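Excerpt of the complex: some chains, original placement.
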Amino acid sequence: MQMAKVIGTVVASQKEEALEGLRFLILKPVDANTMKGCGAPIVAADAVGAGVGELVLFCSGSAARQTKLTQAKPVDAVCMAIIDQVHVE
Amino acid sequence: MQMAKVIGTVVASQKEEALEGLRFLILKPVDANTMKGCGAPIVAADAVGAGVGELVLFCSGSAARQTKLTQAKPVDAVCMAIIDQVHVE
């Protein structure tokens, strides 16, 4: 998984039918050590009701289809947790 | 998922039989934050009738086989939505 900050949303009306009702977030990956942005933004389905500005966890690949909202759908990234605390030693 | 602009197409007549009838798009990934191109082009199957010049969403990996057109086929990227709006804050 990677940490990321929600920085926006994407709207697409013409799409594969199975995607109907999913919300797409733009995520800026965050380095879990320095808490600075790192790497290009990605687009992820939202499985937890995350809002812009929140720090979240997302997973990629087939894991992205393991939430109730994304099962068997063509998504390769899902935001599946909102982060409360980060401890780095 | 990643945002991308459709910049071309690829035609291949000698291919695995299951690919018959699929359309292959050349996609230039676009940074969802700056809206500038980023990274090398990739080739994706078309699941939504996207045309050259359009801004689309594509997904990679096993997710690319989760559309009606690509099920059980040897494709690792599919264009599954045409983007209407991008909001970045």
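For clarity, chains are labelled A and B in written order, and residue numbers in each chain start from 1.
Convention: a contact is a pair of C-beta atoms (placed from the backbone, for glycine too) under 8 Å apart; a residue touches a chain by one contact, two chains touch by 3 or more.
Note that the structure is a prediction, hence the values are computed from the model and not measured.
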{"item": "With 2 chains placed, the number the full structure-file assembly comprises", "value": "5"}
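Convention: only the chains that are shown with their structure count from here on.
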{"item": "Cα-centroid distance, chain A relative to chain B, in whole angstrom", "value": "19"}
{"item": "Residues of chain B defined as touching chain A within the complex", "value": "1-3, 29, 31-33, 38-39, 47-49, 57, 59-64, 66-68, 78, 80-89"}
{"item": "Residues of chain A touching chain B in the complex", "value": "7-19, 24, 26, 28, 40-45, 52-53, 60-62, 64-65, 72-77"}
